[in-house]
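What you see is the complex with one protein chain gone and the rest in place.
Chain lettering (A, B, C, D and E) follows the sequence in which the chains are written, and residue indices restart at 1 in each chain.
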Amino acid sequence: MFSGLIAETIRLALTEDLGHGDITSSLIVQEDRDARTIIRAKEDLVLAGMPFVREVFSIIDSCVEVNAFLAEGADVSKGGEIAEVKGNARGLLAGERTALNILQRVSGIATLTRAYQRLVSDLPVKIVDTRKTTPGMRFMEKYGVRIGGGSNHRYGLYDGILIKDNHIRIARGVKEAVGMAKKGHHLLKIEVEVSSFDELREALDAGADVVMLDNMSVEDMAQAVKITKGRALLEASGNVNITNVRTIAETGVDLISVGALTHSAKAADISMKII
Amino acid sequence: MFSGLIAETIRLALTEDLGHGDITSSLIVQEDRDARTIIRAKEDLVLAGMPFVREVFSIIDSCVEVNAFLAEGADVSKGGEIAEVKGNARGLLAGERTALNILQRVSGIATLTRAYQRLVSDLPVKIVDTRKTTPGMRFMEKYGVRIGGGSNHRYGLYDGILIKDNHIRIARGVKEAVGMAKKGHHLLKIEVEVSSFDELREALDAGADVVMLDNMSVEDMAQAVKITKGRALLEASGNVNITNVRTIAETGVDLISVGALTHSAKAADISMKII
Amino acid sequence: MFSGLIAETIRLALTEDLGHGDITSSLIVQEDRDARTIIRAKEDLVLAGMPFVREVFSIIDSCVEVNAFLAEGADVSKGGEIAEVKGNARGLLAGERTALNILQRVSGIATLTRAYQRLVSDLPVKIVDTRKTTPGMRFMEKYGVRIGGGSNHRYGLYDGILIKDNHIRIARGVKEAVGMAKKGHHLLKIEVEVSSFDELREALDAGADVVMLDNMSVEDMAQAVKITKGRALLEASGNVNITNVRTIAETGVDLISVGALTHSAKAADISMKII
Amino acid sequence: MFSGLIAETIRLALTEDLGHGDITSSLIVQEDRDARTIIRAKEDLVLAGMPFVREVFSIIDSCVEVNAFLAEGADVSKGGEIAEVKGNARGLLAGERTALNILQRVSGIATLTRAYQRLVSDLPVKIVDTRKTTPGMRFMEKYGVRIGGGSNHRYGLYDGILIKDNHIRIARGVKEAVGMAKKGHHLLKIEVEVSSFDELREALDAGADVVMLDNMSVEDMAQAVKITKGRALLEASGNVNITNVRTIAETGVDLISVGALTHSAKAADISMKII
Amino acid sequence: MFSGLIAETIRLALTEDLGHGDITSSLIVQEDRDARTIIRAKEDLVLAGMPFVREVFSIIDSCVEVNAFLAEGADVSKGGEIAEVKGNARGLLAGERTALNILQRVSGIATLTRAYQRLVSDLPVKIVDTRKTTPGMRFMEKYGVRIGGGSNHRYGLYDGILIKDNHIRIARGVKEAVGMAKKGHHLLKIEVEVSSFDELREALDAGADVVMLDNMSVEDMAQAVKITKGRALLEASGNVNITNVRTIAETGVDLISVGALTHSAKAADISMKII
Partner (left out) sequence: MFSGLIAETIRLALTEDLGHGDITSSLIVQEDRDARTIIRAKEDLVLAGMPFVREVFSIIDSCVEVNAFLAEGADVSKGGEIAEVKGNARGLLAGERTALNILQRVSGIATLTRAYQRLVSDLPVKIVDTRKTTPGMRFMEKYGVRIGGGSNHRYGLYDGILIKDNHIRIARGVKEAVGMAKKGHHLLKIEVEVSSFDELREALDAGADVVMLDNMSVEDMAQAVKITKGRALLEASGNVNITNVRTIAETGVDLISVGALTHSAKAADISMKII
């Protein structure tokens, strides 16, 4: 499936790593040497990103074969085999690091997302991501979130209206800002960020579809749910972590956005070895 | 200073975030409205990445002014003001997230690197990075490592010879692999990864310039230093973390490479608000 | 303001026209010759596209000056002066055709849109565009629609959910399709195309936010408005033209989408002459 | 066949339409679902552009099959089947709009060109296009003109010498301008635009190969043919339309250039439906 | 002046040379150090290419100043100063090699072209280049030819009709090939390559505008001039060198094409030193 931006990021990554060529392999590995490698988990993880691994090797050498042993989203235990990659040995070594860097990052995000998701899976709440993604990696990272069981918030500034504190300051009020947005667009929902009950009420009265509760205490969130009475979706945002996500979910909010899913996930440990 | 790849990553990041334009601002912020914002640390951090912030805004709107209050590498306390960014309000809001995503990531790396560096600063050892970087972000991430006081390992497969386990397997031995590399190149040093004392001795006898000790215990590293007797530089690699880095440094190795500096640093918390 | 795709289209257009250079000017116009030109309407039109004209000349020669005499959206009479462009004569001649091709097209769209808009301006209905745009020109064309007083429908497949006949066939029913969409996304409105009253009722019951009435007769549209009773926005689509747009609007639909605004607008006649 | 610029335009068009992905299909169409669609004329038209349709789908998904039932240039009646496109359903839906936008535009141009061409087909005159094309679409549009039976004028400023009023003003005379061009280039023909019989005579005396009669009346064109007596080719230009093209052709000019072929052709109505 | 392809080549050259940065300078030259350098001829040469040198430094650092002491086309003696380049020292060193590589190549071509040109300057003959240029450098190389006093042949396959032996073989004859070309295009001259007097006569009878005499002896060229009697331009081609160019010119041919001007010119020796 066509995806211009992902391909561009992968080419950029290969250019970074390969530059004018892999010197070590050119000195040690014969040009026509074939090899077979196994991609293996070195810690427990949720697998995500094999389509991008496939793309990495198809750019380097269309004859390299990538056979995944597991589906995207599979829980893999430490030591588990994920895939074999076989073909020209220089090609395998040229793509190894780039492929692993992507797979480790996307799997890391899926793993972290699932950890959050599991804590709230019996509640009618969605764990969503943010725009706090790594430059150039947004599409792969948001994919990782989905594989981990999370949902995607808007992709960028272009596909969703989200009125934040900076906008409210410029518009001189929640009501004014929501009003301007409603007049301008009939096909997108309108979300607004509020930090007090007064702002919340103003947002509801102005007809906001979604309200983001910015950095509210759990108690205040619970109160916000009561005030809202289903008139809009509520999104909890700010200072969410693995220890408080359950408590937040229990307040009855509809969405919990977690920036850490993408900006601070640690890479899943994965290796690729010739066998 | 020219740096094609960095500019390409930044443009990709802006394309991801802006797409066909910032809808919210187009509805709420007048076209000619100016504003002034402050970039502020929301936790203690080492500042790194302001040149990239400058580049973000210069691509969006060459009239936006970015004035840094602090030098790259400065220790900033929670709440500290980092810079002001002022100019057309739509331009500021359009660049905000991309600028912060980069600044938070690069500062996060600098902050983590300095934490490692401080623990070993009285010893003649260097903390170095790896190729385990985020696709498209390698140059910015390695910059963050330098600002944090670390040193850079090779940039990619093209500017250093590093013979790893996969190569040794293909060459059928450390000695053979080093020999092939030495015949082929007279202007680059040769580094080889070993996992036993026998391999270490083989590497030294074959004339390796640098030897990477792969996942050795601290005791084995100390022994490796004794065996080597300065005939080559020694690099500790694998399972280095903030709690064992000092002990590793005390074994007398010359270099300690830490993948986590780039693959698992958490983003530093930074905001940009209109005032 | 940054807009990667527009700049890319303009560069492509310049590459098409200039290739390895303007031979005629290189033979006839001295390198350092300056000139002043006037851009003038050769028929009545609505002006739209001067920001792109500015971009064309800034790419060719940053010293060329473009001074618009009129605001975007101005009604210009035949013969009216639109702008002066002055600077190096070779630069002016190199950009002339590309600048005019864009200005004529975007103004043509704005002119046509305003013609539709004026016919319905006293009614609470919006004239909206479609995705039937010229490849590479979508952003400029949708801008022309806005300047002409129309509104934009979604930009592409990525920023709006629009369930069309092909989707309904695959999902085996309107209800099924809307249901799947609602489960998947909580932040975007859902629009569905229907071609009968039964489908309309199914869509309303399933909770569609907007319903597109595909190629319905004016009588059927009026009936659809009665059936809907405000439960969703209604969009008239198909076979809309300048003679029937008023009658369609009077049925009470909320939106009328007109593909011809972008796929069949004729270029406004505009010249640029050295004076 | 390699054609860098066409491929670039098509990728740009896909990027515009697909952005980060087709949301509707991702929610409703299963990933591995196949489908078959028919491309069908919804009005009488001359078919042109199937090679570009093929390119669109090959970029999206190399497994999609495009089988044209008719040759380029075929006259298709309303309702006629043009081609089948089959393969992965998400791929078909992702490419549908971009493919149709191109096919409708290029066929629209071929249809309009043929209408002109038929009116003069018994006369030794050529209908030619201009540089008044849509930015980024010049190559596809000039292809449409050829398929419709017209001929191409120069492609851009780089592959033909055409001395226009702006050049003549700078050179201070037709004779001077033609003289300068002849000295500079021995391998390209020289065309010059004139607006009076005096200028025409000057151009002929100076040795112009082709003379463009700018906005002359039909009577003046006839007179120009007499004055020229075959010493140069004559091109009629300006205000040509479907009602006067025959009369113009009968004056005996060699070429008639029609800007409207490309700048104001309406899109041919074509659909693509899953069956 | 806009020139997409030249800029692309220069960026490619800078990417090749700079990669992730100039290590040596980063270690030795302070970031804010300024310097002044002189570009100097190390042998006698014709200067050509300073506009490209300017472009190189403007890409690297827009604050670097390039002041040429001599005009393009100037004869420079060994040791002569060509220009000063001053500004940030790291910027100067980063651009030095790329700037010199271009300047040396383009000046080498201009120098060689002038050597040919001087030998025939009293005769009504033109020295022209070919398409035997360095990939990516065609526009700069053809510029060097013009500065050296030569003329440009067509730029590529797209801006001139040149029927060569391979075409004649496919068309099964000179007459057939010229006939096909004449029917297809009325605005470009037609050149045809011949290797015998029979083919020459066939070409003339078919109405060729220019005839290329392929690898003919000087005697045969003289005879060809007599046969042609001015009915077409004659171009001598093949095995032209500095020792026979005068004799060839004296046969009366109109054009002499010399592949060596671009494919085998040696670089002019030029240095750039900090003073």
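The criterion applied here is as follows: a residue touches a chain if its C-beta (ideal position, glycine included) is under 8 Å from a C-beta of that chain, and two chains touch if they have at least 3 such contacts.
Bear in mind the structure is a predicted one, so any value in this text is a computation, not a measurement.
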Among E:64, E:128, E:145 or E:163, the residue in touch with the chain that has been omitted: E:163
Touching the absent chain when the full complex is considered, from E:46, E:82, E:137 or E:204: E:137
Residues of chain A in contact with the chain not shown: 11, 14-15, 18-21, 59-61, 88, 90-91, 94
For chain D, residues in touch with the removed chain: 1-5, 138-139, 155-156, 158-159
Interface with the undisplayed chain - residues on chain B: 126, 151, 153-155, 158-160, 186-189, 191, 210, 233, 254-255
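The rule is simple: only the chains that are shown with their structure count from here on.
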Winner on C-beta contact pairs when C-D is weighed against B-C: C-D
Between chain B and chain E, centroid-to-centroid distance (C-alpha), Å: 45
Distance between the centres, which are taken as Cα means, of chain B and chain A, whole angstrom: 22
Contacts with two or more other chains, residues of chain C listed in rising order: 5, 15, 18-21, 94, 138-139, 155-156, 158-160, 188
